[in-house]
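With one protein chain removed, the remaining protein chains of the complex are shown where they sit.
Letters A, B and C mark the chains as written, and numbering starts fresh at 1 in each.
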Amino acid sequence: MRGVLTGDRYVWQKKRLNRTFSALKENKLAAVGLIIISVLVLMAVFAPLITLRDPYEQNLEIRLTGSNEKYLMGTDQFGRCLFSRLIYGIRISLTTGVISAVLTMGIGVFTGLLAGYFGGIMDELIMRITDIVLSFPSIVLTLVIAGVLGPDLKNIIIALAAVGWTKYARVVRGSVLSIKEQEYVESAKALGASDIYLLCRHILPNCMGPVIVIMTLSIGGAILSIAGLSFLGLGAQPPTPEWGMMLNQGVPFMRRAPHLTIFPGLAIMITVLAFNFLGDGLRDIMDPRLKSKLFQKF
Amino acid sequence: MLRYLLRRILMLVPILLGVTLITFSTMHLAPGDPAELILRGRLGGADPPRQAVEELREEMGLNIPFYVQYGKWLKKVIQGDLGNSFRTGRPVLTELLSRFPATLELALLSTLISLGIAVPVGIISAVKRNSFLDIFSMIGALLGVSMPNFWLALLLMMFFSLKLGLLPVAGYGGFRYLVLPAVTLGTGMAAMVARLMRSSMLEIISQDYILTAKAKGLPYYRVITGHALKNALIPVVTYVGLQLGWALEGAVIVESIFARPGIGRYLHESVFARDFPAIQGCVLFFALVFVFSNLIVDISYAYLNPRIRYEKGME
Amino acid sequence: MSRLTSGKNVLLLLLLVMCLLISGCGGNKVPQEKSAEGESPQEKIPQELVIGSPWTPKELDPVSAGWLVLRIGLVDTLVAIDYDINLVPGLAKSWEISSDELEWTFKLEEGVKFHDGTPLNAEAVKWSLERVMEKGTLFKDVPIKSIEARGDYTLTIVTEELFAPLAAILAKGEAAPVSKNSLDANGEFKEIIGTGPFMLSSWIPDQEAVLVRNDDYWGKIPTLDKVVYKGIPEAATRIMMLENKELDVAQILPADAVEQLEANPEIKVYTKPILRSRVIVLNMLREPFNDLRVRKAVNHAIDRESIVKHIMAGVDVAASGPFPPTTPWVNKNLQGYPYDLEKAKTLLAEAGWKDSDNSGIIKKDGKPFTVDLITYSTRAELPPMAEVIQDQLKKAGIQVNIQVLETGAAQSLREEGKFDMYLLARNLGFAPDPSYYLMSDFHSKNTGGKGWGAYGFNNKHVDELIELTQRTTNLQERKKYFAKLQEIIVDETPVMFLNHYVNVTAVRSNVQGYNEHPTESCFHLENIYIGE
Partner (left out) sequence: MGYLLNIENLETSFNTGDGVVKAVNGVDLVIEEGEIMGLVGETGCGKSVLGLSIMGLLPTNAEVKGTIAYKGLNLTGLPEKEIRKIRGKEIALIPQNPSTSLNPVLKIGFQVAEVFHLQQRLPWKKARQAAIEMLRSFDFPDPGKRAEEYPHQLSGGMKQRVLAAMGIAGEPSLLIADEPTKGLDALIRIQVVEILRQLVLRTSATMLLITHDLKVASCLCDKIAVMYAGEIIETGPTRDILSLPRHPYTRGLIASLPSNGLVPVRGLSPSLIELPAGCKFHPRCNQAAKDCAQKHPRLEIVDDGCKVRCLFNDQNCKPEKKLFHGSFQKEAG
């Protein structure tokens, strides 16, 4: 039974994946985004090879120097190599951004599936909760949760997830409602497939398109939020080379050492931009409504 | 229309209940005894005597079930009593009201700036789709979306205040103090609105009635301004309401950087100081503004879109 | 097929106009200079001063915010402190202590009026001080028996036992007399009505207080017409505002801004040693700092000179004890803890902390030496200092986790004992008698949690010595006790003394007469004027 039902669906999904990749090649912005992200990931993984200096090593004798032959981007207020810190900062930003996005997605997809698949009271309850959570400006709620839990990157991730899951829940619920009625789901059900099997095998894979788009876009948003909260002193604690915090620490030296303000901000922007490029591109590719519109009118 | 409005307002009740519930819970989220925290606030940090803590627990009703506590708190909130700030001992409501103008000014001007930039840019981008101008401004918009607003704030400060000395660095007062914060917030919002304006405009100019308008022999700009714009603005206006909420969010960071005594900065300080009545007050305030600006948006949406205005009104 | 004709141009024009409008808004609002010096000689230079301080005016009731209202000249105290840290007459012309050393009699200045016109007399002062006893914490360690008005201008304070620092304590802002009209009908504080050289004109809580000259002042009448006191917590913002002519005085600036500010011809920089030290309070109630060897080791592992040189731009003075060398009661024999990493490691090893697995972190019974260092950001130099200390201790194998919090939040963690090290800036001389500071920071009565001093420090000998200083008026004897106390405290090291403050304050070059008080008790705004 499984083989019959899943065989051609598997092929179909693989086809769709291939199509996505080839479309990605055509969408220049998305490709640029993907390339930047790949480069960032490589830099993060091979940070010790790229950088010559320990990002934590202080050398007070040479604090606040500008760019020179020894220090590509100069040093910070403790004489640490700014370049090393920025490169190691990729690790922090990417991992926290991705972890928070994945966690948020996990919660959102789970609740969305529950609401959409089981319906009834469960649906009503979850949707009312999303209504309420969406009634708060998200940064405000995130700030409060993170603040109350105490300044820590971990707490920011928790806060972001606690606030952000709603958008996934809504999208997934909508997809589930439409997929649930499809013939192959009905027939699988008739053949006695369990709820969990149906959810994992049929419904979940078919919701993933929009979910992946939202996630890509929200990684950028998460990185931005984490940097922002760290900037406000609610996130990373010293000496972590977190970009938002580095930026904040650079403010007192804005006149004397503007590089401490400029470079971390640039790093944040490039990273977020890459995810937005990719996310935008993926959305164009995966949203057939948008794509066909281009050619609809002759 | 009236019935639509009534129904829309009725729908707010459960949402507001939920919002207040979450707000109320923030205090209980924190580690430690709220009564002790409050007393510490009152005594300027001194250790409160055990007995006083117990008395206050009793007085605050911390020994009674959570939902009863919530009910009591809600009753006070409805009467306009948000409690007193731990830090200053003054009523939170007074504090909020005294800070509101600074934030309102900022939100309004930044929204205005964002629309002023975004609407024309969005229109031009859509009309000249795939032109250099379009690609340029859309990449610009993506940059704007991706740029951390605290960074932009610092760059603007560096350039306009420190380098050129044109505008004040920080503080609150006349219009001059408002420019940089509003531009910071407005730029970020403009990026988002421009993208929306463009896609909305693109959608509209492919509609049949635009063809009709062109067939009438209308000059192209009249087709755009007279026929397309009003339709294309409908989703944008919807968004501007959400934007107001966004502006408030941005206010937290921007007000902190520019030392504007607004509600955003107040929230930041309160969170940092764990001043729970103040935090609750701010959160509630933001949520209310958000919820009601959405309501206003819905109403204005109905007003802009005759289809909703009449159908809902006639049912 | 081009479909863009005049429509395009119209839209472009629209955009252009919008841009111009926006930039125009900014463009024509160039800030006007505060004073048009030299342009028209007959024009009087406006005597207005804008002060930027890290501390926001949260409240103005002297009972709790005495430090602030005294600083900005809203109130006077019975006893004043001169620039050499001597007690001098204030509202009290003179005072004497009875032969049994229990009665203090103060002769008040006559003809002094509160800002509301009511006279300042012994009754008024008595009422004010009793309010402090009732509502405040200033007198909690002072054995006051009664306060009596023995004549219109004669006030007597009777103590249970000899309390030598009484006059010094009365120099604190908290003890400043205010008019009865400061309270409303319910006895709640309503507005501040003091006797100071300035009167309150308006006040936006947590933001600014605006003061105007008190033309009926009993002492030196100020030149300034108006003073705006603004609270701006971020040091960087204060500097930028000063440079941008938004402030006339920017107080408490980071030492490493001195160089940049001095390069600006429009700005004068004052560096002044004050009675304040940066210290780290160690949590003696739990591992690892309950072990004296560990406390000593950490002391040796910190390179105080390097911190002063780099973080404080060489402006401040490395500390070897609680009091700066400029104070009369300092124990000059103290050696402190010179930087000695090897010694630190040896001490730690003696205490059982060793890097057994070469991970770089020392361990004892398998537990790594990881400690929480708490500090706050209102004093801008503290977080970077914490980061340097973190790095220095890492070399001794100690892992420090830094938490930068708001002052209140940091304080409440301290009170709950949820810290190992607490880095703070501690004032030693709000009351210009070390007895007051030692009592509040090291007496076992006060080391249980609240406050800013030692945490969990309980030393009988220290307690006795402190009590002795309170009961002795003989200067030589007191000095001896103070020296001994300093010796024990440094040796036991419940608090690590890092460096002594040199306050950095910068003013616009046309601000004359600014003179930082070594105890930070008062700005003496009446001496300041605007001019060449």
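FYI, a contact is a pair of C-beta atoms (placed from the backbone, for glycine too) under 8 Å apart; a residue touches a chain by one contact, two chains touch by 3 or more.
Because the structure is a prediction, the values reported are computed rather than measured.
Among B:F24, B:W73, B:W151 or B:Y220, only B:Y220 touches the chain that is left out of the view. Annotation for chain B: contacts to the undisplayed chain at residues 207-209, 211-220, 226-227, 230-231, 234, 304-307, 310-311.
In this text, only the chains that are shown with their structure count from here on.
Separation between the centroids of chain B and chain C, computed from CA atoms only, is 37 Å.
Centre to centre, using the average C-alpha position, chain A and chain B are separated by 23 Å. Computed from the mean C-alpha positions, the centre of chain A lies at a distance of 44 Å from the centre of chain C.
Multi-chain contact residues of chain A (touching two or more other chains) are listed as 233, 251, 254-255. Shown for chain C are the residues in touch with two or more other chains, namely 234, 240, 405. Within the complex, the chain B residues that touch chain C are 32, 37, 40, 44-47, 86-90, 95, 98, 113, 116-117, 120-121, 123-124, 127-128, 157, 160-162, 165-172, 175-176, 179, 183, 219-224, 259, 261, 269, 272-275. Taken in their complex, chain C has these residues touching chain A: 234-236, 239-240, 254, 257, 260, 306, 309-311, 377, 380, 383-384, 386-388, 390-391, 401-405. Chain C contributes residues 3-8, 10-12, 14-15, 18-19, 21-22, 25-27, 29-31, 58-59, 64, 137, 204-207, 230, 232-234, 237, 240-241, 243-244, 246, 405-409, 411-412, 415-416, 448-450 to its touches with chain B in the complex.
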